[in-house]
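One protein chain is absent from this view; the other protein chains keep their places.
Think of it as A, B and C in the order they're written, each chain with its own count starting at 1.
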Amino acid sequence: MTEAVLDKPKGQNRIGLLLSDYKGAESTLCAGCGHDAITSSIIKACHELGIEPTGVAKLSGIGCSSKTPNYFLNQAHGINAVHGRMSAIATGSSLANRTLTNIGVSGDGDTASIGLGNFLHMVRRNIRMTYIVENNGCYGLTKGQFSATADKGSLKKGGKEINQNEPVDICALAIQMGCRFVARSFSGDTNQVRNLIKAAMNHNGTAVLDIVSPCVTFNNHEGSTKSVTYARLHEDPLHEVDFIPHFDPITVNYDAGTYTKVEMHDGSLITLKKLAHDYDPSDMDRAMALLHEAAGNGHFYTGLIYCRPDSVPFGEQKNIVDVPLATLPESVTRPSRAVFNQLMASFK
Amino acid sequence: MTEAVLDKPKGQNRIGLLLSDYKGAESTLCAGCGHDAITSSIIKACHELGIEPTGVAKLSGIGCSSKTPNYFLNQAHGINAVHGRMSAIATGSSLANRTLTNIGVSGDGDTASIGLGNFLHMVRRNIRMTYIVENNGCYGLTKGQFSATADKGSLKKGGKEINQNEPVDICALAIQMGCRFVARSFSGDTNQVRNLIKAAMNHNGTAVLDIVSPCVTFNNHEGSTKSVTYARLHEDPLHEVDFIPHFDPITVNYDAGTYTKVEMHDGSLITLKKLAHDYDPSDMDRAMALLHEAAGNGHFYTGLIYCRPDSVPFGEQKNIVDVPLATLPESVTRPSRAVFNQLMASFK
Amino acid sequence: MPPTMTATEALVEELQDRPVVNDVVINVATVNGSGSQSANFILLRALFSMGIPVSGKNLFPSNIEGLPTWFTIRANEDGWLAQRARTDVVIAMNARTVAEDVAQVHPGGILIINEALKAHATRDDILTYVVPYGEIVKQVCEDTRLRKKIVNVIYTGVVARLLGIEMDAIDAAIDHQFGGKPKAIKMNRDAAQAGYDWAGENLEAQNRYRVQRSNKTDGKMIIEGNEATAIGMLFGGVTVAAWYPITPSSSVCEYLTGYMEKYRHDAETGKATYAIVQAEDEIASIGMVLGAGWAGARAFTATSGPGISLMSEMTGLSYFAEIPAVIVDVQRMGPSTGLPTRTCQGDIAKTYQLSHGDCKHVLLIPGNVGECYEFAMEALELAEQLQTMIFLMSDLDLGMNKWMADPFNPPSKPIGRGKVLDAKDLERLGGFQRYGDVDGDGIGYRTLPGTPNNKAAYFTRGTGHNAKAEYTEKAADWKTNMDRLSHKFETARKLVPASIVHETDAATVGVLAYGSSDDAVQEARHILQERHGVKTDYIRVRALPYPADVRAFIERHPVVYVVDQNRDAQMATILRGELFDLSGKIRSIRHYDGMPLDADTVVQQLLHQESR
Partner (left out) sequence: MPPTMTATEALVEELQDRPVVNDVVINVATVNGSGSQSANFILLRALFSMGIPVSGKNLFPSNIEGLPTWFTIRANEDGWLAQRARTDVVIAMNARTVAEDVAQVHPGGILIINEALKAHATRDDILTYVVPYGEIVKQVCEDTRLRKKIVNVIYTGVVARLLGIEMDAIDAAIDHQFGGKPKAIKMNRDAAQAGYDWAGENLEAQNRYRVQRSNKTDGKMIIEGNEATAIGMLFGGVTVAAWYPITPSSSVCEYLTGYMEKYRHDAETGKATYAIVQAEDEIASIGMVLGAGWAGARAFTATSGPGISLMSEMTGLSYFAEIPAVIVDVQRMGPSTGLPTRTCQGDIAKTYQLSHGDCKHVLLIPGNVGECYEFAMEALELAEQLQTMIFLMSDLDLGMNKWMADPFNPPSKPIGRGKVLDAKDLERLGGFQRYGDVDGDGIGYRTLPGTPNNKAAYFTRGTGHNAKAEYTEKAADWKTNMDRLSHKFETARKLVPASIVHETDAATVGVLAYGSSDDAVQEARHILQERHGVKTDYIRVRALPYPADVRAFIERHPVVYVVDQNRDAQMATILRGELFDLSGKIRSIRHYDGMPLDADTVVQQLLHQESR
């Protein structure tokens, strides 16, 4: 449906840009890495939404996944933080400039191991950003060690060592911390990923996307629930996700029996076409129960797990002016001489 | 019931120690601080259990709460870690010596602010310890700033600043991370706290006790859900907790209609006498729903929120010898000359 | 070498036939959380309003209530306001410490002791006054719960009577302290008056220490360093602050919050033109500062030792990716958790090279509250100008104690935002090299995220990069970039505040100090000259990298004593390591017991080394 926005001359989107205008540097990841597929989905989502690339801030930590912001949106500023702390950097930059569209890409190690505490606090603050975890159950860049989302019982490559811990469920923790847009997907399900990203980018707060993204080099073996084959075979979409941006309203009749509609704060619409499940993503306890069930039996549900568009992002909570703090003029940021004198007098 | 163990000459417990043998240095906390009440409960619990004080390790972070290990069990080794990292210290020491009985005391700032990530990972590993959070919704020691468990909407003492964030729910997060003994209580409910501590100390893994412990100096004002008055008035015990240690079996008939029994791995018994609620602490989704409900309407349920005694602590997961690693002799820790030679040969 | 009485002082002591006027050290020993703090401030301000220079140093425990606390007031006509070991007047209110408090009174001094503790008043070489506070307070305060707090105010009246502080001055100080709260004002005035009256009726007057009106505080003010820093940030146009509570730095952001709420909301919309975030930890606070700085905001955090350690990694990112950021380090006694309520200059060497790998940072080191204010502004300025981390190195003594000062100078130069290219610049230039050195000062041009020009973007990273900000692992690229950063550091050396040099005729001995040591060093020089005939020249270093004047000063002197408030002679070691051709001249004076530096320590260590 949303492909409608592409009906512009020569593949131009609504602001006249081509898909190629959303590309980045050449990827240096392994051939076949799930992360590259997500990069493509981000590029397409931004193109389809007609996002102004120069208005985007790309944020990441350290890891193979965290390298990817370099591989999309060349015209957007990007930053590699230190390992696990993109959350803090993103919080600061989103306060400095509330007009930026924030896309964060992290890994499971970056977010759920070293970055867990800071990530959860960022989620709690609800800064406005799309936060993608490219979840491969391992540390790709340091050569395949277990991460906090590694499968329980998985064997170390070439070693006896067995992972004994339950994988951390990023979605469940995000929901518990008050996140109001939580999705799970699979890098190979490019359609779903693209649409979830589009929806996420229109969410008025932190949107967490936990995307299984196979590490074809270190965690693609049989038995891994993060392998390409496993994800392909086991993905069980809760619904078919589509996104209709506010600027492109389409007057199709969505039958409530077959569709769930979620209206975003800006008038955009997420449509969830029912598949085998009858799933309501607005019910928090239901979402938690689903995640617990999935964790218990290794089920790989994908789609929009939890969504409550009535969300107050941090900048609004803080009642900050709409224009960027970064570029406020001295006349605004430095109080007057009268105030100065008044202050000095108070200490006398 | 368990007071039976006190029926020894002159207040001696089963190992012949008096309550005073479980005391520590004099407290330097504010008069009336909730933390002191918990200290007393710990002292009594240990006395009643007949714990050997020299076999206990007391662990904490930094904060008023974290000072308290100095105020109980003078005959036990104790350590103040750095702020928020008791979890890591405890993990290391519990691996070094699996025979120690670990009691950790932390604050809400220590655990849920700076320490959140490390705390959750410790919980995930399931090290064997009683982890008490003395939760007062503020940073006591640094003079009352909001912590991560501060009430939403609470006002800064003497300032306009309003806390905009939902409090972090330590119990819900612990459950989500796989913790199998999660309780909430109130420092003033000394009976419940004492019995929960006794049960926790017999849990075969991490037991998290989130105990509301009013800061009478900085967060005791009207409107605070962590004030003495609020906690007194609103505490709603899910059940009456009692603990029957394995060494002191009591053959009372517990009617299943009025009691829930939880059998611990060592044969000890937790009995939960039903009150207004009919609550089953073995149901994880139920526990989560209860916590979410409580968070939604400010309800202050106390008691054993979640308990599954079938727990494999980290040391067992790691298949470590039962005797302390710390004191293994050189004959065990240094491989033989033959091994050495074999190794050297492999590099030739 | 604990400071002991010099021969000269002992002599002065014995001549107790005429009073020492406007030169007294009063130490109040109480219990923290008992409300004694406001009584002490009243005393301080009363002396101040009588025109006598004063300082107030609070020695408090790292807990909230019930432990011993001391507040030392030094009043000195000549303006010597540093810590002084000799205590003339002790007000003993605390049963726990009364023995040592009594012992502390200098021979010939005065002890004002609570009647409840009078058993300890056994010295006959001092004047002792026993005051029945318990009874007096009953007369002025009905509410038994309030008595615990108000009882302290009574001693202000007693001291006033004994030393000659005017009750008008006390009343004015009370008004200042409880500004706008008439009930509190009344109660406190009554209590002070009761003490004054009681003392008048019951205590024998003394003639050892007296105060009298002067004019040495005209136009001056009293302020804490942390509040001054907050004001500097306010007028420096800060827009983002992120912090995590830690003693003794918390009040920087707490004061700032108050000011921002008052002065930095848009008049029309009521919206905030800033964001202050209490972060979940120090890694998050410095991360937020870097994020904000990257996006173009003036941002800072305030912390102390443990926070500095936690901020190490991000500091390296700031240095290497060249992201403006400011950390206020209000130093406390370390290592580790150390003594959170004691002062130290223990982080100087640490922050100077904080983080792994080769990196060096710019430190601004204020020596008084005025400089806390100025350097806060300057730190924000330099951070953007140099595109790097700037440390503002305050300490507990400077930050949390009460200092007398001239009113600050209003901001004198416009806020500069450094080398930032906007969309128009880019159009004109057709592009830019983020890490190029166009101007030969080692500083590249940057753009801010959101700049509406498709040549604006670059990728910021802590990994190897070339001039275009592209990733590179090439040996030559790495070295080029690191050398440019060294060059930038030399640019910084030229931009930081010059040292303050005091040179005397014919002095051969040089003294080099920094930060809160200033008062004690100044007084030490005075003592050295007056009592020991040793003339000294003095350079107060106000920044690292030290400006060129430091080398010049050391070159001009055969020997230079470097005063460090730390065990490891951190500044001396830095100077020896870098100005190694001069290091033979550098001697070290160290002070590291947690107390603010006093002149005697400097005098004695210097004389000791001179005599060798």
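Assume a contact is a pair of C-beta atoms (placed from the backbone, for glycine too) under 8 Å apart; a residue touches a chain by one contact, two chains touch by 3 or more.
Predicted model only: the values in this text are computed from it and were never measured.
Within the entire complex, contacts from the absent chain reach the displayed chains A, B, C. When the full complex is taken into account, the listed residue touching the unshown chain is C:Gly464, out of C:Gly66, C:Pro132, C:Pro407 or C:Gly464. Residue in contact with the omitted chain (choice from A:Tyr22, A:Phe146 or A:Phe314): A:Phe146.
Only one of B:Cys30, B:Ala45 or B:Leu100 touches the absent chain when the whole complex is considered: B:Leu100.
Interface residues of chain A with the unshown chain, by the touch rule above, are 28-31, 62, 64, 67, 80, 82-84, 113-114, 116, 139-143, 145-146, 148, 156, 159-161, 217.
Annotation for chain C: contacts to the undisplayed chain at residues 2, 61-62, 304-306, 308-310, 312-313, 315-317, 319-321, 333-342, 344, 346-347, 349-350, 353, 355-360, 461-464, 473, 475-476, 478-479, 482-483, 486, 566-568, 570, 573-574, 576-578, 580-581, 583-584, 586, 592-595.
Mapped onto chain B, contacts with the missing chain fall at residues 25, 52-55, 57, 69-70, 74-82, 85, 87-97, 99-100, 117-118, 121, 125, 315, 318-322, 324-328, 330, 332-335, 337, 339-341, 343-344, 347-348.
Simple rule for what comes next: only the chains that are shown with their structure count from here on.
When every chain is reduced to the mean of its CA atoms, the largest separation from chain C belongs to A.
Of all chains shown, C has the CA centroid lying nearest to the centroid of every protein CA atom.
Mean C-alpha positions place chain A and chain C at a centre distance of 44 Å.
The residues of chain A that reach two or more other chains are 117-118, 121, 125, 318, listed in rising order. Shared contact sites, meaning residues of chain C that touch two or more other chains, fall at 280-281.
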